[in-house]
Structure formats: C-alpha cells, structure tokens
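Left out: one protein chain. Kept in place: all the others.
Naming follows writing order (A, B, C, D and E), and every chain is counted from residue 1.
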Amino acid sequence: MPVSPADLLVSLLLLVGSGFALVGSIGLARLPDFMTRLHGPTKATTLGVGAIVIADMVHTSVTTGRLSLQELAISLFLFITAPVSAHVLAKAALASQARRAAGRSSD
Amino acid sequence: MKLRTGLLPQPVMTLLITFLWVVIVSRFTLGSLVMGALVGLAVPLLVRAFWVDRPVMRRPLLALGLLARVLGDIVVANIEVARLVLGPTARLRPTWLDLPLELESPYVATILCSIVSLTPGTVSVDIDMAGRRARIHALNAPDPEAAIATIKRRYEAPLKEIFRC
Amino acid sequence: MPPSFLPLIVLLPFLAMPLLLLADRLGRRTVALVAGAAMLGGLGLLAALAAPVLAGEALVLWRPWLSDWGLDLSFRLDGLGLLFTLLIDGIGALIVLYAYYYMGEDDRLTRFLMTLLAFAGGMLGVVLAENLLLMLLFWEVTSLTSFLLIAYKWQYHDSRIAARMALAVTGGGGLALLAGLLMLGHIAGSFELSVILDRGDLIRQHRLYEPMLVLVLLGAFTKSAQVPFHFWLPNAMAAPTPVSAYLHSATMVKAGVFLLARLYPALANTELWFLLVTGTGAVTLLLGAYLALLKHDFKGLLAYSTISHLGLITMLFGLDTPMSAVAAVFHIINHAVFKASLFMVAGVIDKQCGSRDMRRINGLARYMPVTAVLGIVAAGAMAGVPFLNGFLSKEMFFQETIAYPGFTGYGTFLLPAIATLAGILSVAYSARFVHDVFFNGEPVDLPKTPGPPPRFMRLPMEVLVAIVVIVGVAPQVSVGWLLKAAAGAVLLGDLPPIKLAVWHGFNLPLVMSIVALGGGLFYYWSRDRVFTLHERYALDFSSPVAFERAYNGAAASARRALAVLDRRQLAQYLGLFLGLGVAGGAYAWGSAPASSAGAPLAGPLPLTPVDPVSAFAFVLLAIGVGGATWFVRQRLLAIIFMSVAGLVVSMAFIRFAAPDLALTQLSVELATIMLMLLALRFLPQTGPAERSRNGRFAGALLAAGAGLGAAAVTFAMLTRPFATISGYHIANAKPLGGGTNVVNVILVDFRGFDTLGEIAVLAMAALGVHAMLHGVRLRAFVANAEADADRYPIMLRMLMQPMLPLALAVATYIFLRGHNLPGGGFIAGLIAAIAYVLQYMAGGFAFASARVRLDFVALIGAGIVIAALTGVASMLFGFPFLKSAYTYLPAPPLDDIGLASSLVFDSGIFLVVVGTILLVLTELGRIEVKDATADGGSSEGLPRPATAVQG
Amino acid sequence: MLTGFVLPLALGLVGLAMGLNLFRLLKGPALEDRILALDTLTINAIALVMLAGIALGTKAYFEAALILAMMGFVGTVALAKYRLGGDIIE
Amino acid sequence: MELLLALGVGLLTGCGVWLVLASRTFAVILGLTLIGYAVNLLIFFGGRIGAKAPPLALPGATGLADPLPQALVLTAIVIGFGMVAYFVALALRGVGDSGSDAVDLPAAAPDREEGP
Partner (left out) sequence: MTHLPILPFLIPFAAAGILLLLTGKGPAVTRGVSLLAAGLGLAASLALHLAVSSGEVLVYRLGNWPAPFGIVFVADRLAGLMVLLLFALALPALLAASRGTDIRGRHFHALFQFQLAGIAGAFLTGDLFNLFVCFEILLIASYALLVHAGGLERTRAGLAYVALNLVGSSLFLVGLGLLYGTMGTLNLADLAFELPHVAPDDVPLVRVALMLVSLVFLLKAAVLPMAFWLPHTYAAATAPVAALFAIMTKVGVIALLRLAAVALPESPAGALLLQPWLPVLALLTIALGTAAALAARRLAVVAASLVLVSSGTLLFAVADGREAATAAILYYLPHTTLVTAGLFLLAGAIGAARGELGDRLARGPAIPGARRLGLAFAVLALAVSGMPPLSGFLGKLMLMQGAGSGPWQVAWWAVLLVSGLATALVLARTASLLFWEPREPARGPVAAGATVSPALLLLVLASPALTLAAPAVAGYAGAAAGQLHARIPYMVAVMGSGPDIARERRP
C-alpha cells in the first residue's frame, strides 16, 4: 500500500488531534473539582481540534490540488475564544460557590 | 495617525480581515484580495464605536516571535496536561496564583491572560486592573513563585515590548 | 295577470313607518292620521282588487327572486286573503283610532304605531303571500314585532318576560313551521301555493307527510295558542290593550288558524290531521274556557276566552267536512269582531279605573253606561246569545259536531258533549265578565274614580259592536258574500250550499245552545266553590316566573356544562387537539379503502444499516431529550440538555447532507437559548400546582401515542420511495436561478414568496415582543453577581472587540457566498446579530446600545420594504412579482460574485433577521426590574425563591 | 490510503471523548460542570464535522464547523453569564 | 437506520408533547422547542436519507440530497423561532400581569346574581 508523505502527515495529525481531544475530555471526566476539570477542555481539546483542522486542510489541499486554508479560520476562532470561555466559566463557578457558601442557590 | 480616526481606524484589523477573507474563500486571486480588502475596510468603520481602549502595536515582528513561542508552548503544555490528566490525580497540586501585572492596558492584559490560559496548566480567572494583578488557577504548580516568574518572563515582558505599555 | 300593485297592500304599512317619523314633529294627531291612512289605504287598494276575488278568482303575482332556493316574491289574493286583509286593515284602522286615545301623552305614540304598522305589514304578508317561504318570512316578522309590542312597557318586569316567552313559543313554532314548509315544498316540488294546493293527494301520500304535518301544525298551534303552547298568550296581556285587541284577538293569533285554512286543501282529510287538529282544538276549547272563568283579571279572562275560541276554530278545521271549514271561517270573522271590541272595552275600563281586578271593579254600568252596553253586547256574542254574531257560528259549530260522520255508537255523543260543555263554560265566563264588571255592587278601593271615556275613543267599539249586531241579525246580507269568498278559497271553490239565517228551526244545536246558556249561568252562580278547588289543586306552569326560572335554569346548566367541558386549562386544549390528531391519524390509516387494506407500515425500501456514529448520536439525543424532560423543573439544566438535543439535530442535518439546515439550526438554537436565559430570570421558580395524577396519566398516554404515531409515520415514509418535483429545482438552480446552492435558490427565488412571508413572521414576532414588553416591570428571581465589576469580565469585554469585526466579516462571507455555498441572508443575519448581542453581553446594555445606534424597528421595516421592492421591481418590467434576474460581474477586480436580484432580496432578509434578533433580545434584556433598591448590586436584599432547587 | 484506516480510529477517539463529555454532563455535579461539558461536547462536534468532511471528501461542512465554533462559544458565555448574574444582557 | 431515525422523531415528539401539557410556561416553551425539532426532522426526512452530497449543483455532482424539504425546514425553523420568541415574551408579560407563570386561563368569575 503506497503511503504518500501527505497521507502520512494527515494520518498523524488526525491521530494526534483526536488523541488530544480525548485527553481533554478525559480530564473533564476524571479530574476532581471544577477548576481542575477546566484545564483539559481549554487546552487539550482546543489543540486537538486544531490538529484535526490542519489535517483537513492538508487533506483537502492535496486531494483537490488547490491550497485550502479556510479551515484555519476555525482554529483561529477556537484559540481566541477558548481562554474567554474558561475565564467566564471559572468566574461563574466561583460566584456560585460563593452563593452556596452564603446558603443561597438558584438554578 | 489621521487614517486611524478616518477611513482606516484599525489597520491591523483590516489586514486581519483581508487575510481571513482570502483564507476563507480559499481562492487566491486578485479579486478575492480586493474583495477582502473592501470588507476589511468597511467592517472596522462600521463597528468603530465599539473600539475602545485599544493600544497600538509598535513591534509587529516581535509579535510574530511571541506568536511562534506561544504556539510552541501550547503543544508542550498539552503534552504536560495530558501527562497530568492521565496520571494519578491524587498527585496533582492545584494552586491559585496571584500574578502582579505590569501592563497598563486591559487589552494587553487580556492577551497575556489568554496566553496563560492556553499554555502550561494554567487558567486565568480574574483580571483586576485597579489592583494590577491577575488571578490564575494552576493545575499543578508545586512552586507558585517559579510559575509566576516564568509567565512574566516568557509572555508579559514581550507583550510590554510589543505594545510599549 | 293581476295588477302589479298587489304587493303594495303589504308594503303600505312598512312605507308608512318612516312617514310616521316625519309626522312625529307635527304632533300625535298627525301621527295617528298617517298610521290610520296606511290602514285605510290598504282597504282602498283591496277594494280596487276585490271584484274578481269575490267572484272566486285567485289573483297571483309571481316575481322571481331567490328562485334557486325556493323564495320568490309572489303574492296571492283570494277570498281567504281578502277576508284577512279586511280584518287586518279594518280593525287596524279602528285600533289606531283607539290607541290615539288610549296611549298616554308620555307613551311615545309614534314608536308604538310604527311597531304596530310593522306588525300589520307582516300580518298582511302572511295572508297575501303566494310563496310559502315568503309567507314564513312574514310569519316571523309578526313574531318579532309582537315581541316588541308585548315588551312595549319594558319598564315592567312582567312585560319583558312575557315578551320573551311569546318569542320563545311563537318563534320556536315558526322554526318548526320553517322545517315543515321546506318539507312541504320538497314534497310538492314547489313553494308556490298555486302548485301546492293542487297537489293535495300527492302530498298526503308522501312518506314525509306525517313529520311534515306535525311540524306545520306546531307552527300553527303555537301561534294560535293551542294547548300546550297556550301559556304565552295570557302573559302577553302585559302589552298595552290596543295590542291585545289587535294582535291577541283579531289578527296574530289568527295566523295559526289562517295557516290551517290556507293549507287545508293540501294537508287536510287524513286521519292524522283529524286526530291532531280536532284533538288539540277540543282540549284547547275546554281548558281555555275553564280557565277563563277563574281569572280575576278581566284581560286574563278575555285571553283565555280567546284561547278557547281559537280551539273552537281549530277543532272545526279538524272535523274535515266542507261545512265545518265554512263554520271555522265564519267564526274567525265573528270572533275577531266581538273579541276586539271586548278588549277595547277592557282597555277603557283599565284606563278609567286604574285596575283590571274584577274583585275590585264593580257596578261600572252606572259610571260608564254606554261603554257598559257595548261590553255587554259583545260579551253576549262571546257567550253565543241569539241575534249576535257569535251565536250563528256557534250554532254551526254545534251542528258540525253532531254531523261529524267519523264516529259511531257512543262515540257519536263525544263531540256534541264537548261542544255543549264548552258552551256552558263560555256562557259562565261571559256572565262573569258582564256581572262582575258592570254590576255586582260598588267598586272597591279603586285607584281612580271611574268615568266615561272620551267620545271618539268609543267610536271603534261602536263600529265593531254594530257589526256584531248586524251580522247577528242579518248574516246572509252582511257577511254572506265574504264568507262565501273566503270559504271558497279554503275549499278551492268546492263549496257546500251556505244558508246563513238566524232561525234554523227548533233543532238539536238550539237545544245545545239552551243547555249551554242555562248550565253556564248555573255554573257561574256556583263559581266560588270552583275557585276554592282550583286554588287548592291547580298547578301553574305558565307564569312568567316559571319561564324566567326555566331560562335561568337553562343558562345555569349551560354554565355548569361548560365548566365541566372547558377546564380553562391549556393542557386540556392541547390534549384534546393532540388526542384528536393521534386518533384522526389512526382513523385515516385504518379507514383506507379496501384496495389498500393491509398495507404494511414498512415500505418496500431495504433498511440502511446503522453506523456507530449514528447510534451514538441517537444515545446523545435520547439523553438530551430525556434530560430536558426529566429536569424540567431545574430549568437551566433542562436548557443545557435541550442544547444537546439541538446539537444532535444539527449533526443529523450534516450527516444527511443538509449544511444549510445545520447552520440555521445552530444559529437559531443559540438565539433560542439566549431568549430562554433572558426570560428565565423573571420566571418564578415555584409555580402553580402540577397536574393531577389523572392528568399526568392522560398526558403520559397522549405523549406515548403521539410519539409512537410520529415514529410510525416517519418510519413508513422513510421506507417508501416517492417521486418528487425537486429534480426541476436542482436542474435549474444554476441555469435559471444563477446559484449552485439549490436550497438558497429555492429560498430566494423558486419559493422566494415563502421567504417573504417568513421574514414578515419574524418581523411581527419582534414587533409583538416590542409592543408587549413595553413598560413591563418584573421581579428578578435569580441573584445578581456579587459585585458590579464582575458582571462584565475584562477578558470578555476586551476580546469582544476584535470578535465583532471578525464575526461581521464572516457574516459578509456567508451572505455573499450563500447563493452558491451553504449560507445566505438568514444565517448571515443571525451571525451578525449574535455578534452584536455578544457586545451587549460583554459590555452591558448601556455600553452596547450607545454604540449600536440603530433603530431596530426601522431596520426591520427597511428589510421588509427592500424585499418587497425587489419583487415589485420585476412587475415594472412586466413580469410577475418576485421574478429574479442575475448577472455575473467580470471576474477582476471583485471575484465572480453573481449579482442576482435575489441578492438584494436576501439583503432584505438579512436586515429583518438582524433587526428581529436584536430587537427581541434587547427588549427582553432591558426589562425593568422591580424592587430596584433591593436589587442594587447587593445580593442580600434579593427576593428569595420559596423553594430553591439545587443545580 | 492510510487516512482511510486512521479516520475510523479518529472518529472512535472523538466519539469516546464525546461519551466522556456526556458522562460529565449527566454527573455534574455543579451546573458549571455541565456547561463546561456542553462546551467541550460542541468543540468535539467540530472535530466530528471536520472528520466527516474528510471522510466524505467535501468542503460543504466548513461553514457548519465555523458556525459551530462561534455559536458554541456564545452559548457558553451566555450560560456562564447567566450563572454569574442572571442577566446575560444588562 | 430508518427505525433509529423514526424513533428519534418519536422520542422528540413524545417528550415534547409531555412537556407542553405541563401547567407552566417554561415547560411549554421547552416542549414546543422539542416538537419543533421533531417536525423539522420529519419534513427533512421527507427527502429521504442516503444522499451522497449536499444540494449544491456543482459541476459533476451526483446523488444530491433533495433540496426542497431542506428549504421548507429552513422556513419552518425560522418561523418557529419567531413564534417561540413571541411566546416567551408573552409568558413574561403574563408573569408581569399576575406574578405567576401559569399557562391556564384565570378562573371564571363566580356566579353572580344578574337580575331577570
């Protein structure tokens, strides 16, 4: 079976990407409290998806014979937003912890 | 300078949008470039009013260097996080870090905190511009002082340089 | 062909009504004169037409109107009609004169006479209609005007109720009559009397004859106050006396017996006819006469007497011999004359004494001698005293009961016995009227001292009493011609020889008369005993109180029934609808014709194997849906689970090759979630009690049924192939629509009109929200952040700045490429709007709205107008609305963006979407919070939910 | 094509990741945990869409992935802001 | 697969129906949303599954999905959003008017003596 360098690269990126996505989700699933759980998705999943996006980019460029960069936009977007998501979620968690401590809660 | 308040309020953004446009349409022609430039010129004008508190980038090349460093750190950081996540959780030492900020612009501080969130086992939780400090949660930081020092050295200093603030 | 002015007789009273209004300014006298002239004018017209009619001809004027539905404007003047026209217009004229004096100054004579004229017109219409449906129309007019006339003194409780009672009975009868006449017309094949009267045999043999007869008779009997429908008539005496004299003696109540006469050739001569008509007539005759004596109110006495006499006439029609019909017609005339005069006398007494109670009114012969004489003579006619008109028809009645051939053996005595008994009773109540009112000592405790009435008020009575006497003395000369013409019309010319004479020799009827006279006087003499017995045992079903109670009871029952049926619960409404949906679907499937019976649920297509990703997605969906349902009371949680379900749905759209749908679903779902979050804060966490156990069980059952039904039809559809028109759209999207994204071309071109409607819906949703939330202040049920600084985290605020232009650039891309690739105005609009909403979230309302500076309503309006104008533009070029056009720009410098008119259309969509999302979300976001002081940043003062739900 | 073998594997890994997100979503315990789980689920869904695009050899789903990224982010911010203050706008 | 999809539609419908039969606005809104999903999927499936490509009429493309149901669903989604938005605002208005988020009609006025 012939394996082109591009094919190899794509496969590698796919494996790395999905692996990191899984790692992020494992972190989310198994770490002990919210603040630690926050780390996995923020970094690993973002990177994982980023890798898959690049894989797609390479794959599309190779198969269509035309440079395809549009997938970069998704990565760009994810990298810009992930810290903010983590930020507001952490704030929300702290606020609701404070509320719980004060004996008030709400849905 | 006149351009900033006139037809070109955000030259960086204009460039970014033009680039984004060409990337998204994935059609590397003059037409696409012109179209992207048109959009890149029009959109910042449209949203000019939302543009508050935006410092000017003084050292674009340095910025590119920082970008490369951050991307590298992200990869490294993720391997580190993967090790922590997959390893025994009991060994984790989650800690709160108080990062004193030297940056004056909240915008630049935000960039710093974003970088912090994307790299080694840390997430920015709060920025207090009045108190000039950022609150950061570290997944595993046996030595908080060292972690803070690393952040300041690797990211804050270049940012200060880039934006001169 | 009769003169075309025949309908004018009917129209005249109606035409006079507006004249009365004009005359009102000139005073009462003018009003009365105009009204009287209308009546007399009718008589004049009648005179002009009388000659051929008296010769036995029927004048018919046919004018088609709603011929398809059997209603034509045709009129008929024959002997019967002539007789009744004479009564209606003749007595009507006298009544107008009488009313002029009777009605007080403050009694609004104009209004009264207008209603009276309307009634007279209706009555004339009944008797002169050739078309049965036209007759029915006028019939109901008399019911309605009679309602108004009875309610004339509406200040009085009794008047109001009596009027409604009369309406209930006669109106109801009218409806039965309507049904009956429709059947009759159907049977006879025409609604024209000329045809119907000729087809008696055909009608009597038809299988629908019996129900039809019953319905027609119901109409006749209710109108003519036959037992058991009689009770409205005595109560109708609440009307002013001219009304009683006119409607309730001479005219309206005669409409029922008129109908019997009118349809006699078509309906009579069957056993059922005899049984129903004679039977009802006999019972009415006796009961009316019996009750008449017991009334202390002399108008009540006269009313029951009228009922009794109507029974007599009815009974005569039932006897089904030619001569009995003649007698019936004769009694119609006689009764009208003497009863009208009696009512007028009663009115005079009422007015002069201020009371109608015979226990207080006594000895009036001394106070108003002339009136007394008139009253006594008329009452004599009522009792059947010789030389007065009543005697003659009563003798004929007696004769007919004897001559009736239908009974044998002892049965032969039945009818004469009834007749004699009725005679006795009528003598008794007539005696009471005469004795108790005009004699019997001095008046007791009357509000007024009685005195004679004005001279001309007596005139109508004098005229009528004169007729009583003249007919009584010289019947053949005075009314022979009229009777012959009228009876001839009833019997279709098949008249027996009529010989009207005062003296027929000493025969059985005379004996019966003598027995009646003597027995009646004896009965009256021993009346006190009867009164006592009656008061002890009789039940009164007919009082106004009873009617009102019945009506209110019906209304209360209706309310109770509605309260049971309509629980005022949304769940009930939805449950019934969905239940019908499930049941209807099952019925539709199950009731398919035999050719499809046993069609399997699964169609012929082979099933596609399930791939792991889809199976996983199904699990995800189940968890999302199940979680949202299970955690519905933990609302934020429910929203989170719902988002999972929404995510799966959009993934499904991607899986099955619908990127446009996925885009839209994702954006709309986000907008929906923001909407819910905005609302959640103001929705109380505790609420009304949940549904009952039974309700929940029914709900579960319904949910299961609906779910299974939806699954079943989806499965049935997915497993069946079909043929679709959409190949056309795929084939022509590019060549004719100028775009490769077929979905987008359908949206903005093939079915652009749908899209136009759709943005209208969006626009209105926004307008509705805008209108509805105006000025609403609500309590916030969810705590605010601890500190204001935390409400707009710096990172969020800062990062939103580059996000906005980037998102707008993406929106521009999606918009411009949408015609060829997934995207378009909708999605672009959603993206742009959400990008702006993000600014609101990050920077706060004040920050963002100060910078957006857009009038969202105007934005929506502009979008609508642009979209509509795109369509109108094509009309200017002679194409239909929304015809598209497109061209490609030369490649450089602007890429190959197709400039389709649909792009302009799409930009309208874009504007509406942006305007709508922003208007709705900001309106929800800016709702004023009540208890602002408690809310001001500090969390302690916040209202606490009654039961907190742990998240 | 190596990619042809790797793709199902990658799909499986991402699927497994989503399953773990689902676990966190159901487990909680705090609402923030569930919001985070939803956010991660969405991001993994982007991966899924990209993988599907590779598998089907089409770029038609690029826009969907992009919108997924944008909308997922805004949704997370909205939910978090609601937790933060109850008022996501003002 | 067809059965799975049908069950998905059924599940959404069933839970949606259960929720709209509740007595409070939030549940009804949620139920309406779920029913909306079910309906959109059902219309969408009217074009059948198994298409190889999205309905983009690009040169050489074959096996395109049926575009017509997709267009219909798009319209339905957008209209549904408008309706739900309106309903949410109406629910809030109801809370403003009565302080309660009940969906039922207010109780009927008590029977009153109204005179004859």
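We adopt the following convention: a residue touches a chain if its C-beta (ideal position, glycine included) is under 8 Å from a C-beta of that chain, and two chains touch if they have at least 3 such contacts.
In this text the structure is predicted, and so the values were computed from the model without any measurement.
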Indicate each shown chain that the hidden chain touches within the full complex. C, E
Please pick, from C:59, C:82 or C:133, the residue that touches the omitted chain in the full complex. C:133
Out of C:274, C:522 or C:589, which residue would touch the omitted chain in the full complex? C:589
The one of C:726, C:820 or C:849 in touch with the missing chain is C:726
Interface residues of subunit C toward the undisplayed chain are 65-66, 68-71, 133, 136-141, 143-144, 147, 151, 154-155, 160, 163-164, 167-168, 171-172, 175-176, 178-179, 182, 551, 554-555, 558-559, 561-562, 565-566, 568, 570, 572-574, 576-581, 584-585, 587-593, 595-596, 599-600, 603-605, 710, 713, 716-717, 720-730, 732, 749-754, 756-758, 760-761, 763-765, 767-768, 770-772, 774, 855, 857-858, 860-862, 864-865, 868, 871-872, 874-875, 878-884
Over the whole complex, note the residues of subunit E touching the chain we left out. 20, 25, 28, 32, 35-36, 38-40, 42-51, 66, 68-69, 72, 75-76, 79-80, 82-84, 86-87, 90-91, 93-94, 97-98, 102-106, 109, 112, 114-115
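The rule we apply is simple: only the chains that are shown with their structure count from here on.
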Reported most central chain by Cα centroids is E
Can you name the chain that lies farthest from subunit E, using the mean of each chain's Cα atoms as its centre? B
Between C-E and D-E, more C-beta pairs in contact link C-E
Based on mean C-alpha positions, I'd like to know which chain lies farthest from subunit A. C
How many Å are there between the centre of subunit C and the centre of subunit D, using C-alpha atoms for each centre? 61
Per the centroid of Cα atoms for each chain, what is the distance between subunit A and subunit C, given in Å? 69
Scan subunit E for residues touching two or more other chains and write them down. 53-54, 56
On subunit D, where are the residues touching two or more other chains? 11-12, 18, 30-31, 35, 60, 66, 70, 77, 79, 81, 83-86
Give the list of subunit C residues in touch with subunit D in this complex. 612-613, 616, 619-620, 623, 627, 636-637, 639-641, 643-644, 647, 650-651, 654-655, 657, 659, 662-663, 666-667, 669-670, 673-674, 677-678, 680-681, 780, 782-785, 790-791, 796, 807, 810, 814, 821-823, 827, 831, 834, 837-838, 840-842, 844-846, 921-922, 924-926, 951
Give every residue of subunit A touching subunit C within the complex, in rising order. 73, 77, 80-81, 83-84, 87-88, 91, 95-96, 98-99, 102, 104-107
Listed in rising order, the residues of subunit D that touch subunit A in the complex are 1-3, 5-7, 9-14, 16-18, 20-21, 23-24, 30-33, 35-37, 39-40, 43-44, 46-47, 50-51, 53-54, 57, 59, 62, 65-66, 69-70, 73, 76-77, 79-81, 83-86
